[in-house]
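All protein chains but one are shown at their positions in the complex.
Coming up: chain A.
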Amino acid sequence: MLTQALFRALDKKAIWVIGIFLAVAILVPMANLLIPPGQFGHVPTYLVSLLGKYLSYAILALALDLVWGYCGILSLGHSAFFALGGYAMGMYLMRQIGSRGVYGNPTLPDFMVFLNWKELPWYWLGFDNFWFAMAMVVVVPGLLAFIFGFFAFRSRVTGVYLSIITQAMTFALLLAFFRNDMGFGGNNGLTDFKDILGAPVQAQSTRVILFAATAIALALSVLVCSMIVNSKLGKVMVAVRDAESRTRFIGYRVEYVKLFAFTVSAIMAGIAGALYVPQVGIINPGEFEPGNSIEVVIWTAVGGRGTLIGPIIGAIVVNLGKSWFTSALPEFWLFALGALFIFVTLFLPKGIVGLWKQVFGAGRQTAEPTPPTPARSADIERGEDPSTFDNPQPRPAE
């Protein structure tokens, strides 16, 4: 059963993508460790961490694509799941500091000592254990998405309304995590990390391993997504995206399909956040910023939604652009990003991957039909079959 699903997942495209990132997981560390600095081909350690950051963004973009590109759920709150995964990792890293903090308290992180707290809050218990923390990286975002999605999809909240409440969710978390008495370090967040699994976070070898772990996680994410989208469930997801009510009338529980996609996607986003935090060295409430979620949407749109490689390309390309822009012309970055989004929406509705197919795939019979959901206004009104009587009130779920 599982082997068949795995076999289906490994189509030609997926093998390529997975192979590329497994190769990257080996080659980049080798270029860093084996080629001496100054010589051609050497990848400096700061660049390894920067690339690792991009790859964790790529996992996040892939996660969003699974719900948006394949299932038609435009989530504007994915940075919340990313940040929660990041906080779970950050809490583990804080507990590893031990008595090396400024105040030298063996159990309490510095900010708690500063706030005059006497003991660790209950929700910090267990985070000194790496595997418990890793479980929380998966459980916390997954559970939030499951509960949130359960109520939202059951009540048939779709289109912009869903986008708005996901945005509200991440904003609410932003405000909550800013508060000092939440116990997550307030607006400073969690930082000043020392060790991960006993190895110093700043060390070259640790950074290289973190990079390799991120590249492997990305390859595994592609495998999981490929398994889902190539299964019958994946086809049903696309059916939900294109004709939601029709899918209901052939007997699928659309709310469960969406809930599955949303929860899996949130878990992937959480893992991406957990890999991001040790590589950048800080997690603070700014990661919940609604604008961050919108940036993820832009990466996905630029790369090409509804494909597995598109969001990865989009995340890397846009962030390379961002790195260049924010050092060369910092004040123009947001304008450039906005212009990019408008350009892609108007002229490249299928993103870079769509352009590639147009240019290079014309000879072969790859002409896919334009799905009835262009990147534009289709997300506003979807799901209702135009041929049936437009029921003025949304039907209660029960």
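Just so it is clear, contacts are C-beta pairs under 8 Å (C-beta built on N, C-alpha and C of every residue); 3 or more make two chains touch, one makes a residue touch a chain; residues count from 1.
The working rule: contacts and distances are computed from a predicted model.
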TODO: Select, from "Alpha-ketoacid dehydrogenase subunit beta", "Cell division protein FtsX", "Urea ABC transporter ATP-binding protein" or "Sarcosine oxidase subunit delta", the UniProt-recorded name of the complex's unshown chain.
DONE: "Urea ABC transporter ATP-binding protein"
TODO: Would you indicate which residue among A:Leu50, A:Ala63, A:Ile196 or A:Val238 is in contact with the undisplayed chain?
DONE: A:Val238
Open item on the list: Looking at the full complex, which residue from A:Pro37, A:Gly198 or A:Gly251 touches the chain that isn't shown here?
Closed with: A:Gly251
Task: Contact partner of the left-out chain, one of A:Tyr161, A:Phe260 or A:Trp356 - done: A:Phe260
Task: chain A residues touching the omitted chain (full complex) - done: 1-2, 4-5, 8, 227-228, 231-233, 235-236, 238-239, 242-243, 245-246, 248-254, 256-257, 260, 368-372, 385-389, 391-392, 395
